[in-house]
Every structure is written in C-alpha cells, then in structure tokens.
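Sharing a structure, written as structure tokens. Questions coming.
For this view, one protein chain was removed and the others were kept in their places.
And now, chain A:
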Amino acid sequence: MSNIIKTLDVTDALPNLKKVCNLDEGRISGEIFYSQEIYEQELEKVFARCWLFVAHESQLVKTGDYITTTMGEDEVIVVRQKNGSIKVFLNACPHRGNKVCFSESGSTRGFICNYHGWSFDTAGNLVGQHESGIYEASEFDKSKWGLKEVAQVDSYKGLVFATFDPEAPSLKEYLGPMTWYLDALFDNQEGGTEFVGGCIRSTYECNWKIAAENFVGDILHAGWTHDSAARAMLGGAVAKVSDFPESYSVNWNGHGYEFALDTVGNVAVLGESKLNRYVHTIKPSVAERLGEFRSNMIASVSSATIFPNFSFLPGQNTVRVWQPRGPNKIELFTWVVVNKSAPEEIKEMWRKGAMMTFSPTGVFEMDDGENWEYCTKTAKGKVTAKQDLFVGLGMDTLLEETPLPGNVYEGQLNEANSRAFYQYWFDLLNAKSWTEVPNRNKGKAEAE
C-alpha cells in the first residue's frame, strides 16, 4: 500500500485574475502582494505543484540524519535513507495529524508521535503504537498508515528539491538550462559545495514574491538601496552596474539569473581581501572545469531565484528560501554555502561575511526588509492595490543570436526576469494541470 501523496484537485482560476497583471504590457498590481484569495490559490497551484528546495545533501550525511522544513505552509521531514536516497514526509501523524518531529535537525532511528505513540521508521513505515493490541483487534492494517510521502524528490549538485505533485515534470525538465548557470556557484570545484552548520530564521511582513523577484532579476535596486552598506563595508559606493561592458538576464520557467562577468563584484562587498584572492586563485581551474565564460561568474555581481522561492547570491554565498506564511508574511530561512574543498579559514570568512552582509543583522539586508514590507503593506489600500505597477524595463532586449542557453536578455539592469517570474506564476494560477501551463521559453534548452 503506497503512502505517496496524490495530485491535489485544484480549484478553478479566480475570475478576475487577468486584471492583476499584464506582463506583455509590463505591469502588475499591488493586489498580488496582499490578496488572501490569491494566496490561497498560490498554496495549491504553486507550492503544492512546483519543485521546492528542501535541503542541501551536506545536511544529511548519514542514514537517519534529518532536517525539518516546510513546503509552502506544509511541514515536512527530509531524511536520509539506509540506501543513501532521501525521502520527504509530511511532518504530521496519520492518526490525528500531530507533528511527529519537533526539532529542526538531528539524527534518529525514527519518529514517534507524542499523542498516541504511533512510531515510524526513517522510511516512514508505521512500526508500532502504544496499546498496539487494540489496533490488532480492529484489524488495523499498519502498512496503510505510514507517514505520507512526498511524491518526487531529486537533487542537482547537492541541492535537494521535492514536489508534492506526482504529475510535475522531472526536476531536470523543470530547471532546464538554468542548471548550466547554477554550476557557476554549486559546481565550480571538485567535490562541490556544503552548507555551513545552522540556519538563521527571521520574519518579514512582506509577500514572498517581492523577495523572490528581488533575487530573480533586480540588481537595479542595489546601487540605490544598498549605498549605505557599500560605503560601510568598502568605504565607497556600490559598483555602477550600468558601467559593466557585458551582463545578462537569463530565465526559464520563471527561474532567473542576472549576472555580470566581473568575477568578484559580489564577494568584494564582504570586505575580506583573502576571499577575493581565493576567487582569483580558483578561477583558472573553474575555467578548465566550466569554461572561461562561467569562470567570470563565480562571485560576480549577480543573483538568482529558482521558481518559486529558492534564491542565492554568488559571492556573498547566502542561500535562502522565502517561506510563505500568509499573503503578507514570510519566514526567511538562510544558509551559507561554501566549496567543500576550500581551506577552513576561507569557509570561516564566508560564514561571517554572509552574516555581516545578508542576514537579519546584515548591513545590506537591513535596507531590503523595509522596502519589501512597504511594497506589501501599501497594497492594503483597496485603491492602491488596483493601480498599475511598472515592470517594463528592457522590453525588447531578447538576444536571438547567442550561444548561451535559456531565454537570454541583454544587460542585468533589465526587468525581463521579473516579468518571466510573474508570467510563470500567472500561468500556474490559471492552469488546472501541468499540461495547461504554456511553454513560453524562447531560447536554447541546452548549452552548445
């Protein structure tokens, strides 16, 4: 008897959804950041269907190692199996629904519910209960009542993703050519990456999309929003992005990566010359491994979001998930990623540097939070929520002739990725099933 979760029946699209955005015209409305009705639709049509980041493999080294997290608002346990694979279960007892694991990470032989003593092994099988005799008298079939298992789990270069939906396309298909760009941070050295221990969680009163969109393709804000932090860390202004001779915005299925080719622009803001030197030192080997082009992206001025809510900054090496908690609240989970092969001193500098810049105490992040919260809160006004918001920069910048994979746009000061992000969101909210999601990709699915 399978305890694997089945595809949810989704409700019909909201009748007035068309009014909330028109990406061809480069506009959205604040309503999408504040409406409870839209949020309810997102939970079932985005978070219950898409591939969501749940863990880094380095957090689950041995059999029985686990972490708990959420997929949308659903609580899940991510646990390493005896055969080395990773399974994801709802963190809810199939008897009355109580949480079966209350800690955020650890190592265990199983999970026991505090309520009636239902006990599960790490493969999710129900193996016993308090007063088990009375269940036997009721001809109870234990095999039917294991932990509910998330339909698909897969990983890419240490990043573990899961989807509730058995009908979702494979992770490979979902990520498409974005993997080519992910390698610039997650596979630039032999041995790949690992997470520094721990996870910092904080709470923002903002909509999850405003934060995810900031990372998908909004470097435009950096020079203005983060001026104070740059001056504090570097003694001068942020690099002027419009001066970069070559930069791109690339997207696919709502994911986006915007980047310059300046190699060290992002890492430089940590203000540790040894980190800049480390990046320059590994650059030739990255060029050998990934080619000259991506060796310029290791820690360059860049940011990325994998749709819907997994984001990172190469160079600052902050990795985060914007966990939705209602239309106007998120919990931000942040981690720090480092190359496994990096010297301990370098790993330690990144641990501290990411905290100093992008964390609840980070001098850069402090100015982001204020902006995101008020982009959300102003939409509490019914009239304000219905007004158009401009998202039209770089309308005609698609590069038709390029060897780069994905939908490639010229320049990173460009809202092409933001539009693609909202378009994919809009398409999912209108689609009853994956087959109804239109393919809007125009570029190459694979690198040449």
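Assume contacts are C-beta pairs under 8 Å (C-beta built on N, C-alpha and C of every residue); 3 or more make two chains touch, one makes a residue touch a chain; residues count from 1.
The criterion applied here is as follows: contacts and distances are computed from a predicted model.
S.K.: Can you pick, from "Xylose ABC transporter ATP-binding protein", "Allophanate hydrolase", "3-phenylpropionate/cinnamic acid dioxygenase subunit beta" or "Ferrous iron transport protein B", the UniProt protein name of the chain not displayed?
M.R.: Missing chain, UniProt protein name: "3-phenylpropionate/cinnamic acid dioxygenase subunit beta".
S.K.: Given that one chain is not shown, which residue among A:157, A:280, A:352 or A:440 touches it?
M.R.: From the options A:157, A:280, A:352 or A:440, the contact with the absent chain belongs to A:352.
S.K.: Quick one: which of A:143, A:170 or A:228 touches the chain that's been left out?
M.R.: Per the contact definition at the top, the residue touching the missing chain is A:228.
S.K.: Considering the complete complex, identify which of A:198, A:381 or A:438 is in touch with the unshown chain.
M.R.: Considering the complete complex, A:198 is the one touching the chain left out.
S.K.: Looking at the whole complex, which of A:44, A:154 or A:367 touches the chain that is not displayed?
M.R.: A:367
S.K.: I need the residue numbers on chain A that touch the omitted chain, in ascending order.
M.R.: Interface residues of chain A facing the absent chain: 102-108, 196-205, 225, 227-229, 231-233, 271, 331, 334-336, 348, 351-352, 355-356, 359-361, 363, 365-367, 369-371, 373.
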